[in-house]
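Complex shown without one protein chain; remaining protein chains in place.
What follows is subunit A.
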């Protein structure tokens, strides 16, 4: 019997896999022997009694832990072959153990590496790998110092170097996992423009659209921008337009409206048309800002977003078919003694579509644990009765008394007892 028991504990620890480093070594010899007797560890219970019987019958003593490698005393005469076979077996066992140990070590190593990798993707670490690259032309503008000062104050890495696109800001990210100097360019590009430059661009685009593809004068900002996008269509360009002396005048009109109207009679509709074109065809978005402080804030926000992205993309991977965020998912706190579980149980029933808290508490009042509900189902003979078990339970809500309907009753029943995980409940 003791052998049987031991065999079992061993099995359990085995089924836990490599995590169970502590247990199997307590009594390795017995464990391994038992395993072999059981036709190499197959957890087949029908084999167990026979195996136990065969070994314990002649000796009636439990196998000895210290008997490692030595022949059992009850087997008196053994041929050389037998000894050799035993030795061979022992060797195999040893190798097996070593293989397992090595596997454990390796898995540990792998997990450590995975942890490292994940750690390096954490926003705070990703941030250290990012470099903000500024076009020198930007720094000639008044007020742009604030951007440099802010980046420096955050101790973020930045560089001032000529960009493909004049007046633009881009980002690169180092990939330390793949070597020292490996880095990638992020797809986000920010182009900082004054209102006048922006207007020139709008007019150029408008002209381009009106001429339907004919070659037109594209202006100093538009053509490098389009070229840049032609080179790499994956780039996502955001135009930051600084409306200097930004102020909404008395009639609530923006200065750009006035400026537009003064220029070639351009109206808001025209500008909107240009923006829609830029959105649909070039994926270019636009933000009006009122100075370098705003530009700085935007650049910082993009930098932070870029630093968050790798981790988010990794953890976002959909394992469940619904969004796991939201107030419903916060969970009920459960103490060690189990208090709070009745609320969990009630909330669990509410996870079914169209089950209100009142309906759920009607169920939990009658069946205050999953086991009690299950027992009630088991006591009923027919499927119909079980389906209808909860139907008719009184629901108290706001003075009115209602009863649980057959549909909800059947759904709870199917949810609790169904064996097909993909069964649709509604």
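Definition applied: a contact is a pair of C-beta atoms (placed from the backbone, for glycine too) under 8 Å apart; a residue touches a chain by one contact, two chains touch by 3 or more; residues count from 1.
The rule we apply is simple: contacts and distances are computed from a predicted model.
S.K.: Name the absent chain as its UniProt record does, using one of the following: "ER membrane protein complex subunit 6", "Metaxin", "Sorting nexin-1" or "Crossover junction endonuclease MUS81".
M.R.: According to UniProt, the chain not displayed is called "Crossover junction endonuclease MUS81".
S.K.: Looking at A:88, A:162, A:178 or A:351, which makes contact with the chain not pictured?
M.R.: Reading the full complex, the residue touching the unseen chain is A:351.
S.K.: Out of A:105, A:139, A:152 or A:372, which touches the unshown chain?
M.R.: Of all options in A:105, A:139, A:152 or A:372, contact with the hidden chain holds for A:372.
S.K.: Considering the complete complex, identify which of A:90, A:175 or A:342 is in touch with the unshown chain.
M.R.: Of the candidates A:90, A:175 or A:342, A:342 is in touch with the missing chain.
S.K.: Touching the absent chain in the whole complex: find that residue among A:79, A:159 or A:419.
M.R.: Within the whole complex, the residue contacting the unshown chain is A:419.
S.K.: Footprint of the hidden chain on subunit A, which residues?
M.R.: The list for subunit A reads 8, 12, 16-17, 19-20, 111, 114-115, 118, 188, 229, 233, 236, 238, 248, 268-269, 272-273, 275-277, 279-283, 285-288, 297-298, 301-302, 304-306, 308-309, 312-315, 319-334, 336-342, 344-345, 347-348, 351-354, 368-372, 374, 406, 414-426.
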